[in-house]
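A single protein chain has been removed from this complex, and every other one stays in its place.
In order of appearance the chains are A and B, and numbering begins at 1 in each one.
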Amino acid sequence: MNALARHRYHRAAPVVLVLLLLAIIAGVAAAVSTASSADAATTATADDVTQGQKLFAANCASCHGLDAQGTTGVAPSLVGVGAAAVDFQVGTGRMPMQASGPQAIAKRPQFTQDQINQLAAYVASLGAGPAIPTAEQVDPALGDPAKGMELFRTNCAMCHGSIGGGGALTQGKYAPNLWETTPTHIFEAMLTGPQSMPVFNNANIDPEGKRDIIAYLKAQDQGSPGGLRLGSIGPVAEGMWGWLVALGLIIASTVWIGARSS
Amino acid sequence: MSTTENPTSHESADNAPESFQDPGLPYHRPRRADVDPKADKKAERQVAALFGLSILGTIIAIVSYMTLKMDGQIESIRFTNMAIGFGIFLAMIGIGLGAIHWAKTLMRDHEMVEERHELRSSDEAREGAIQNLKDGAEDSGIGGVKRRPLLVGSLVTAMLAAPLALLWPQIGNMGANWNTGEFAHTMWRKGMRLTRDPEGTPIKASDVTIGSAFHVIPEGLNDLEHGKLEEKAKAVVLLLRLDPRDLNLQPGREDWSFDGIIAFSKICTHVGCPVALYEQQTHHLLCPCHQSTFDVANGAKVVFGPAKRPLPQLPIAVDDEGYIVAQSDFHEPIGPSYWSRLKHTSDGLSSDETDGSSH
Partner (left out) sequence: MGARLDSAAAGTANYVDERTSIGGFFKFFARKLFPDHWSFMLGEIALYSFIVLLLSGVFLTAFFVPSMTEVTYDGPLATMQGVEMSEAFASTLHMSFEVPGGLLMRQIHHWSALLFTAAIVTHMARVFFTGAFRKPRELNWLVGFTLMILSLAAGFSGYSLPDDVLSGNGLRIIEGVTRSIPIVGEYISYWIFGGQFPGEILIPRLFTMHILLVPGLILVLVALHLFLVFLHKHTQYPGGGRTHKNVVGLPLFPVYTAKAGGFFFVVFGIVALVAALFTINPVWNYGPYDPSPVSAGTQPDWYILFVDGALRLMPGWLFDVIPMEWELWGYTLSLNLLIPALIMPGLFFGFVALYPWIESWATGDRGEKHVLDRPRNAPVRTGIGVALITFYVILVMEGSNDIIANLFHLSLNDLTKFFRIGIFVIPALAFWITRRICFGLQRKDRELVLHGKETGRIVRHEHGEYVEVHEPLTDQERWMLVSYEDIAPLEIEPEYNDRGVRRKGYRWDRFKQRLSRIYFEKRISPVTPEELAEAQHAHH
């Protein structure tokens, strides 16, 4: 949510709004046709594509190649990954990748949202792929959190934890915490299956289902009725707190009880 | 290192150069409240204040209960929870700290000494006990001169047998039908569609794009009147699509998958957790419970962790309408190993020869 708030007052805000409006129109079209992908290039001007190509050549081409065909063993081809993949990878700061590790990590984005949109427009122009979702598609208020709970725990909770707190994968990889992730990025991640994550295309979890999942995750913003969450990572954290805080406080009091009064 | 005698034994301690003398109880140092009436008064006020705090806590808890309304919103529940909890905390801790402070500062703290006695009963008592038992045994014929072995023997037998009258029906009824062969079969049949978990909608082969992971239940599972969870516990499947070039089909299973689409039982062969963490880049499936890792590209064989066997594969095909269907039930019992698993496996295979549709 904070990330959203930051973007709202960004100097690029008008551009983003216009683009979003255009995206809504495209989104409606996409919803009517059951096709899982819409060409984001339809919402972007030729100028965007040109700008995006420049940005790409300067920032991405060293790994992905000048024509975005990828480099074997270094970076995948980006032809057909769609605008959604670019918006997710660059918008969450995972790309450009700075250091090689088990997986690309989210960090502060290096580009403004309109630059990201230009990049996305360029990549989308290379081959049809999933588009950036519309504001309506990702609006948690329109989703059903209970339906989202069922979908989330069947498809997502095994990696991201029961309410999206995150979890470990093999060999140092991990499924990130989702509490600070924007609804758009959540949607895009499902659609494109970044890195280790499987793809949940619109035939697997339909766009309404994805929005339900977003609604479920955003329902977690209210916090836990029981008080502090202790990370929502389950009984290990509870056990630690039981020993360190509850037993710790009580043993401290036994020391006081056992000590002689002055 | 020299061996010394037990220094705490007193018998030889007097004037014995080889062990130190117990100096006796340390000098009792008086507390401030013992010598200073002002400190005494102050401590008394502190104790009373702590008890007062407890009363305040009780009031907070009751008032919170009566005034705070839970409207179903998380916020209101959390606040009620905290307010009542904080009240109980004060109500309890006030009494506790007050009583302990009272004991520590105002009650006499001269240590006293009590002698211990050996726990062993006196010889006299022991002899008496033995005599009594002997007399009893003699009187009853359990022991002594006039034994009645027939009575003892038949009583012991009857006593050992009697609990069976209770336990036999008890244990017998608790295991339902005792047909453990049920482990070996799931509800998958030839031609049954694979459907999405939890909605139960069928899946077209074209829906499953490369890198996808579908969580699957058998068609019609949601309509079961009875045993829905039991069947689901055995029948859940993970449906994945890999680039066919990455997929090494196992010998004898060349036609069990369709153009890179492959289905495995979701129940871990280690101890039965759902194996659900699919990493699409490495094609590894990880069980979150004990981290057995299976390589989907190579027949789901174990690459790490405590499982020994690969995940059972569900043979699939595509029907005329393009939907993914099962070719048969699994060819082996799903889930963790157990004693007669191989026996059930051969049962499973024989029923499979009749297409698995004879059930």
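The criterion applied here is as follows: a residue touches a chain if its C-beta (ideal position, glycine included) is under 8 Å from a C-beta of that chain, and two chains touch if they have at least 3 such contacts.
Quick caveat, the model's predicted, so the values are computed rather than measured.
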Option touching the unshown chain, where B:157, B:180, B:201 or B:248 are the choices: B:180
On subunit B, residues whose C-beta touches the chain left out of the figure: 1-4, 6-8, 10, 17-20, 22-26, 65, 68, 70-73, 77, 80-82, 84-86, 88-100, 102-104, 107-109, 111-116, 118-119, 171, 174-178, 180, 182-183, 197-198, 215, 217, 227, 229-230, 232-234, 236, 266, 270-274, 276-277, 288-292, 302, 304-309, 335-343
Residues of subunit A in contact with the chain not shown: 102, 144-146, 148-150, 153-154, 157-163, 165-168, 170-172, 174-175, 216, 219, 224-230, 232-243, 245-247, 249-251, 253-255, 257-260
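Just so it is clear, only the chains that are shown with their structure count from here on.
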Approximate Å spacing (C-alpha centroids) for the pair subunit A, subunit B: 35
Touching residues (chain side subunit A, partner subunit B) in the complex: 36, 150-151, 154-155, 158-159, 167, 169-170, 173, 175, 193, 195-201, 203-204, 222-227, 256-257, 260-262
In the complex with subunit A, residue positions of subunit B that touch it: 31-33, 73-75, 77-78, 81-82, 100, 104-105, 109, 196-198, 203-204, 206-215, 240, 274, 276-282, 284, 286, 288, 291, 293, 304
